[in-house]
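Structure below; questions to follow.
As you look at this complex, bear in mind that one protein chain is not there, while each of the others sits in place.
To keep things simple, chains are lettered A, B and C as they appear, and every chain counts its residues starting from 1.
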């Protein structure tokens, strides 16, 4: 069976949901004929036309606010940022308008924010960011970050159907690199459920998106040395699936948190905090993090690589933790 | 000697530094004749005129970007947000432009962002926020939050003199409630240094700003029950004074983190994460947090109070931790 | 009748306009006195805005949307309430529109509104948010109203999005949005109007230019001659008019609505309004304005002007004017009294799930609640 890339899985989700529900529409810069900077929306315009695949001028805030307006009266907008880094230009609409509407006056806001994010491409400080922690801190936003094509498909479909604003982080490095065979028919991944990506006994890795793959590779590597690592793919960061996380932590008693965002006040800190609170008695070692260094992303690839939390850094951290 | 309020201490710092250095200037909405929504800049216009106490139109992003431009050519701008909540409208200028300039091309950006923040006034979801975690996550921003008039004075002066962008969180509830006698002459509080606000032996509280006072009151209350609490006033959140924090944690072996921002991905998570990493062996109990609930701030005062991390909640948490 | 010309609004329109302008004013009077007595928190007066707010909302149809900010009580009242049921004595049978018949019970709605503004349990947000910080979207009755967040300007793109949904649905519905002149300096004003121009959105944005943003006078806000000069930059229509002159207001809206309903696109309207009050009751911003300027603006009250005109064109006599004023006052007195007698919101509302029902809300609820309480 043909393999589907992570990118094609997202496109399939958009296509299927737009077919299913005429209220679903896509909006963003260059998303129509051009199909978006990464060509994720390629082909949608031809099928659904300009009122459901809406090119906007270069205005993140305007587009996000407009999405809210449309959502209030029954539409289910999906807004693409050309790069996640540009979301800061529409920040207020997300964190104060979209996120808070339901709590304030109980009007649901079905809305998906597509954020092509992350580094590894030597794209410099403004095309490499991982902004999930900002959104995780805002009550009323769900934050998801699939790492496989199956979840990219299934979580996008679930996000579109959910009556809440969902920040959907899609890793640009995975777009064309991750592939797998997906069945036909309806495939939904539930929001709010983590996935045990690899079973193990002595160290739990908590990760998501690109670093999930680096973590799996690292786990594989240290397995040869007799270190048994369980890898949890969080998939949904908010709300957190504490059940799955704590079960693994309590089983393994050591934890490594791996994410691509910078360390300080990153989402990994929240994971560490919950573990240090809820699983304290089960811990046999310090809760460790492997993350991007607290710097902007340098343009130079080697520099970027030095700061990225890749397989080698994870392996080193696992070894240290195993020895602890 | 006359007592100086927290608010007057900030004004004194602005006044002294503007006297000292002609490059220092203030910018914001209604800051000139009116003296700002909280009247922090009252009187500056009369002394320094319209080119150094600059009223802007209602445009956070424009004002912040302009501050960066002026800073690049030798000015030392101080920008006031009318409420911290509105900073989201100028978010991109801070997190992508101001914060990253020095790392990118080594041009210093002396800049102070004044954020009147926090709740307790029944002011609803959009005049009560505590946004420090967003900024703590951005490499290149210093984040400070004084809790006393002396530090309000001394940290504002240090912030103005620093060659880096400093996010200065001033708590609106403390403005007129906190008072103390301040000497004449120059008073500087160093950035990057925490303060032991109360010595104790068995539990460390880490806090700042308004919740620092609630923490002190709670510490006082449980002291009568024989629970000895050390209270650390972080003052500077980024960069963190790990030395002071870890020394206290290692001494007391139990930690309670108290802050007013919502819990998930709040700055308290970072503190918990660093402790669970660096002080794991010294811990005698779970790292606990008392924070705002993960909700927007309700308008109704009683509702707001129910969600706020006040003295009672802290006392309860301390008792539980003491029993652990 | 001498002055009544072709463009003059219908008698029904004038009766509704008069009633709602007085209803809005009566509300303000009541709340201003409570604010002065310290019985409520901040109060943002809409005194002086009535001809514009009421005039804007009068011509809306079911599923037209209204987007309001902090001085648009008149528009909300006009949009929500069936006056023929609320004040039957003041109206004729032919004043009752088809939509009035659909509209919810006006007494109940007024009670929710008063409770909302008073922060009581029966308000739209049940205590969670303040005053006009809410919305009301009701498919059954075709009521579409979106209130504000505090961040000024942020609702303009939202209004554009409401209008976009109309295009997508292929209907003739329109959106009327309000904004203070201060907020026109925000980027969102620009981004939204630019989209409105490009997409030919059925949007009417009304700038309520009351000469100050908080303490900031116009010349520190913008340097254009009039704000409607910005319309050509977006390729949309623009007009500036005297917002205290009901006829001018009505004419401007009729033109803008006709454009919006026939696919000609958006209009930027600038209503010039008098500064009859400070920014918020008792915040010191009124005192900053020179005494003679304050005195001058007080002479620009749209209400006596409207009533004098009604009298001149023979649309109302002194008795009717008195009846409208008294009825409006009585309705508001009763609504506020009932609001004040309504219990405080229930504390547990603070803890309500920030997510709409579904898997996300369930997952949120499954998290360890104690995380915020040590």
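Everything that follows uses one rule, which is that contacts are C-beta pairs under 8 Å (C-beta built on N, C-alpha and C of every residue); 3 or more make two chains touch, one makes a residue touch a chain.
Please read all numbers here as calculations on a predicted model, not as lab measurements.
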Exercise for review: Sort through B:82, B:148, B:236 or B:262 and give me the one touching the missing partner chain.
Suggested key: B:236
Revision key, fill the gap. From A:53, A:169, A:219 or A:317, the answer for touching the chain not displayed is A:317
Exercise for review: Spell out the interface residues on chain C facing the chain that's missing from view.
Suggested key: 185-191, 194, 197-198, 200, 219-225, 227, 229-230, 232-236, 265
Review point. Footprint of the hidden chain on chain B, which residues?
Key: 25, 51-52, 54, 56-57, 59, 61-75, 77, 92-93, 96-97, 100-109, 139-140, 142, 158, 162-164, 166, 190-193, 236, 239-243, 274, 277-278
Revision key, fill the gap. Missing-chain contacts on chain A, rising order, are 29-30, 33-34, 37, 55, 57-59, 61-62, 83, 85-86, 88-89, 122, 124-127, 256, 262-264, 288-296, 298-300, 302-304, 306-307, 309, 313-314, 316-318, 320-321
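The rule is short, and it goes like this: only the chains that are shown with their structure count from here on.
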**Study point:** Farthest-lying chain, centroid of Cα atoms versus that of chain B
**Key:** C
Review point. In angstrom, rounded to a whole number, how far apart do the mean CA points of chain A and chain B lie?
Key: 30
Revision key, fill the gap. Separation of the C-alpha centres, chain A versus chain C, in whole Å, is 40
**Study point:** CA centroid of chain B to CA centroid of chain C, Å
**Key:** 37
Review point. In chain A, what residues contact two or more other chains?
Key: 92, 96, 100, 103-104, 139-140, 240, 277-278
Study note, to complete from the structure: Listed in rising order, chain C residues that touch 2 or more other chains are 125, 128-129, 133, 149, 151, 154, 187, 352, 354, 371
